[in-house]
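Missing here: one protein chain of the complex. Every other protein chain is in place.
Note that the chains are named A, B and C in the order they appear, and that numbering of residues resets to 1 at the start of each chain.
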Amino acid sequence: MIDILTDSQALTNFLNSALRLSIPLAFAALGGIFSERSGVFNIGLEGLILAGAFGAALGTYLTGSPLAGLAFGLACGVLLATPLAVLSVTLGVNQIVAGIAINLFALGITAFLARITMGASANTQLLAGFHRVPLPVLSDIPVIGAIFFNQDVLVYALYLLVPALTWLMFRTTWGLNIRAVGHNPRACDTAGISVAGVRYACLLFSGGMAALGGCYLVLSQVFVFSEHMSAGKGFIALAAIILGRWHPVGAALACLLFGLFDALQLRLQFGNPEIPYQIFATLPYVASILALVLLAGQNVAPQAVGHHYDRRDY
Amino acid sequence: QDEPFRAAIVMPGNITDQSWNQTGYEGITRAEQELGIEVAYSEQVAQPDQLEALSDYARRGYDVVIGHGGEFVDAVQRAAERHPETLFVVTNGFVSGENVASLTFNFKQFGYVIGFIAANMSEGETAGYLSAQKIKVATDLEEGFKEGFASIHPEAEILVAYTNDWDDVAKAKEAALNLVNQGADVIFPLLDNGQIGALQAAQEQDVWSFGVWQDVYEAWPDTVLQSAVMDFRIALVDFLEMARNGDAEGQVYELAIGTDAGTLGEYNPAIPEDVVAETEALIQRLNGGELQL
Amino acid sequence: MIETLLRWTYRLKSVWAVMLALLLGALLIVLAGYDPIAAYRELFSGAFLDYWGVSATIAKVSPLLLAGLAVALPLRVGLFNIGAEGQIYMGGLFASLVALNLPEMPALPGILLCAGAGMVGGCLWALIPALLKAYRDLNEVIVTLLLNYVAINLVSYAVSGPMLAEGAPYPYSEEIRPSLFLPIIMPRTDAHLGAAIAVLLAMLIFVMLRYTATGYAMRTIGSNPHAARYAGMSVRRHIIGAMVIGGALAGLAGAFEILGLKHRLFHLFSAGYGYDGIVVAFLAAGNPLASVLAATFLAGLESGANTMQRAVGVPVTVISAVKGLIVIFVAASLAFSFQRSAWAAVLRRRRETEAALGEVRRGRRHA
Partner (left out) sequence: MSDSHLVLENLCKSFGPVRANSNVTIHVARGTVHAILGENGAGKTTLMNMLYGLLQPDSGRIILNGREVRIDSPRRALELGIGMVHQHFMLVGPLTVTENIILGMSGQALTLNQGAHRARLRELSEAFGFEVEPGMEASRLPIGMQQRVEILKCLYRDADLIILDEPTSVLTPQETRTFFDVLRRLKAANKTILFITHKLEEVMNLSDRVTVMRAGTVTNELETATTNPGELARLMVGREVIFNIGSREGRRGGRLLSLQDVTATGERGNRALDGLSLDVHEGEIVGVAGVDGNGQAELAEVIAGLRPYTSGSVCLDGEELAPYSISERVGRLRIGYVPEDRQRTGLVLDQGVAANMMLRAHDRPPFTRFGRLLDFGAIRRNARALVERYQIRASSIEQPVRHLSGGNQQKIILAREIEAGPRLLVVAQPCKGLDVGAIEFVQNTLLEQRNRGMGVLYISTELEHILAICDRLVVMFRGRITGSLLPQEASSERIGRLMAGMTEEAA
């Protein structure tokens, strides 16, 4: 374990691993922030990641181009987010039930379609994916360069998205509308903002973002689609949103924290075979709870999250 | 022959996992083709549904009902009590009874042989073993692997990691990368869906690795040295043939290495001739009982 | 006449929803190359129509209903208990620890002790988010969610380490002694007493919520904590209480899974019942009696779907998609109400015009 601190190569490997583990979470969490800020709890992130992964795999499988896969993955995410939006925004179905139902559906339909479209090759034949593109100059910075600036396009896209979305959320009228709708939809309605419009936009956007997380899994990480490959990442992303206090930067950092502890626990096992691995496996979760307790501040949760808005209900 | 012979298998995970569940699925479909029997399967059967699934197949008149995996031991025994006319089988099990049979391999032997090959191809300092959970297969293979490796390099360090998830490909890959980064120049992963991730990591990092359950050399010629082919497909077909002929008994069938179902796959040409020869000899000794583990 | 018809159409909305979902599902089944009619026949008989189907459904009502209540109760005070799953695991762990270490004793006190231990386990696990919520205002959704993973790992550790049965090929504990098994209520099946107890508890909780000052206080806290405080209700105590009792119910679900069904502690012994409980609670709009219906519906859906796979061979992927569709459609159907519909408005207007016309006519006659 000590080697992480002494050996720069070991440190690089370790942080690289942490980063890779956190990227899909971060995409999903960024999307989730938007939907929650607008007042819709998106427990469907898990299914949306899966949809993105499936789309990315199928698109790449059919065309051989990861870019086409990316586009396809995005489209699948947005597509699956549409019924979620209809259910929770238009019909006012309880947002948690809607999300769970979407997850269930996504789990089945992606596996089903993967089996009939890609068949057995779905998880043997490696797909084309994105390659690492070291950024000139930046990638030469010791340790940091090798970790952060020797990645593929999706990771760089994430780097850009975090500040861009922060700006969008806190420095633009769109962001203002989103935050306001998530807090007091009635007031927004009377101010002439379309509550449903804002929520639809945010949910579809979150579908696309979560799908990007799925695309990363397939196109940058493992180059295959396997059933239920989201493996609970959507739920962890939900936790990261709260840990990051509904702020893009905070959530990204929270995801990084998850990644760090996940990478750490895999590594800690070697040094301590006598300690049961389950103890290490709980490390990311326990650490997040502790982080929450220690960093706990004012509860800034959007007040209207979970509540359907209907003008007639007042 | 009016009534066709019928067999069903109940599996805990995906039949497309390229690993444990897929062997179960392919085993039963092969039996259908080769033996002309009628078959059925259930996949993704959760724990609380095991007993009901097994019992229901028995009620529907299946002659042999298989629980695929050690977690079915208990459910199989209880279903067997309820349905004495049906023969229940549990793979990776260790129980037997009037109408209960177990079908298993001597995992330790396979681990030992893989460890032996690995040690021969390694620098001899560090090797890695990767699985998801400490279940009997995993720990037996781990022990065998360690002993086999130690038979060449007694001083070597074997790094072991358990990911806690059989199917999470991304996590398996990270775990394998981690092993390699820690110095392992050869890794032996035992996972379901996660297997792909582990083999990818080995391939990317240019270290040797091994397959399990099926021969995967052809799919991964750059990294896979050999596969521990504990082929439940063959084992299942053989067993069902026996059962159809009325020869199957309520006992534990443990298959040693060097049998039809339990063997090695194709040798990677990178393995020197002499190592191949030594390995074959080792298998003979294990199979003949000269070498006890 | 028309109005009665329309009202009934609306009242049966969930039935239409299920039918619509099944219709869409049939498309998938055909696409997968199977006969939808045969599949659905098995779905229904496997859920409610034959002895074995009913028993399988009842066996699932116990965990689903208890988990549903475990979500519904904290929901009353405005808390989302996403942690029923973890609480189920802790309940199972505690119940089997006690069951395996209990001195020889008669069945009834033994079972009560084990069930009690399960409730304690669930309680303790819910106490963590409850205290953090009450004293630090930490979001309970995240804490309960994270604790699920911890609980599952704890059980995994217990059964693959200290509690591992002799020679077991998979992480599970020794079998508990038969005197501690919950009685089976349908011979030769897995339908155990747990479901009946769960239904009783649902009724009890219904009475508590509807007819006592405590229930009223919980409802008030859930809908306006400021007013609740103003009314002298101890917001903190009720928050902790609701969460902890919810945890106890989930813990009981875990205990019943061990005592009634599995008879050993297994790694991954709960198939996500805690999450299904969320669906139960919300489909029932938090009402304990409606939860009985919702749990039965979901239990039937689960067991029927399993039968569909076994009897017809419909792939599990299709089944999972169809299950998702059914939940989506049923949930969506709940959004439609007759009062809100255009029909109601039209009919109301017609009634009003008629009444006005009637007045005019009457007036003319008098004149």
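Assume contacts are C-beta pairs under 8 Å (C-beta built on N, C-alpha and C of every residue); 3 or more make two chains touch, one makes a residue touch a chain.
Here the structure is a predicted model, which is why all the values come from computation and not from measurement.
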{"item": "Partner chains on view for the chain not depicted", "value": "A, C"}
{"item": "Residue among C:M233, C:I278 or C:L298 touching the omitted chain", "value": "C:M233"}
{"item": "Listed residues C:S96, C:S173, C:T189 or C:T220, member touching the removed chain", "value": "C:T220"}
{"item": "Chain not shown, touching residues in chain C", "value": "211-214, 216-217, 219-220, 223-224, 226-234, 345, 348-349"}
{"item": "Absent chain, residues of chain A that touch it", "value": "171-177, 179-180, 183-184, 186-194, 300, 303, 311-312, 314"}
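In this section, only the chains that are shown with their structure count from here on.
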{"item": "Whole-Å gap separating chain A and chain B, where each centre is the average of the chain's CA atoms", "value": "34"}
{"item": "Chain A and chain C: spacing of chain centres that average the CA atoms, whole Å", "value": "28"}
{"item": "Per-residue overlap in chain C, given as positions that touch at least 2 other chains", "value": "153, 156, 160, 315-316, 320"}
{"item": "Residue numbers of chain A (touch at least two other chains)", "value": "111, 115, 227, 278, 281"}
{"item": "Contacting residues of chain C [partner chain B, same complex]", "value": "52, 56, 59-60, 63, 153, 156, 160, 167-172, 175, 188, 190, 257, 261-264, 266-273, 303, 306-307, 309-311, 313, 315-316, 320"}
{"item": "Footprint of chain C on chain A - complex, ascending", "value": "83, 87, 91-94, 96-98, 100-109, 111-112, 115-116, 227, 232, 235, 238-239, 242-243, 276, 278-279, 281-282, 285-286, 288-289, 292-293, 296, 299, 301, 306, 312"}
{"item": "Residue ranges of chain A in contact with chain B within the complex", "value": "10, 13-14, 17, 20-21, 24, 111, 114-115, 120, 122-124, 126, 217, 221-224, 226-229, 231, 262-263, 266-267, 269-270, 273, 277-278, 281"}
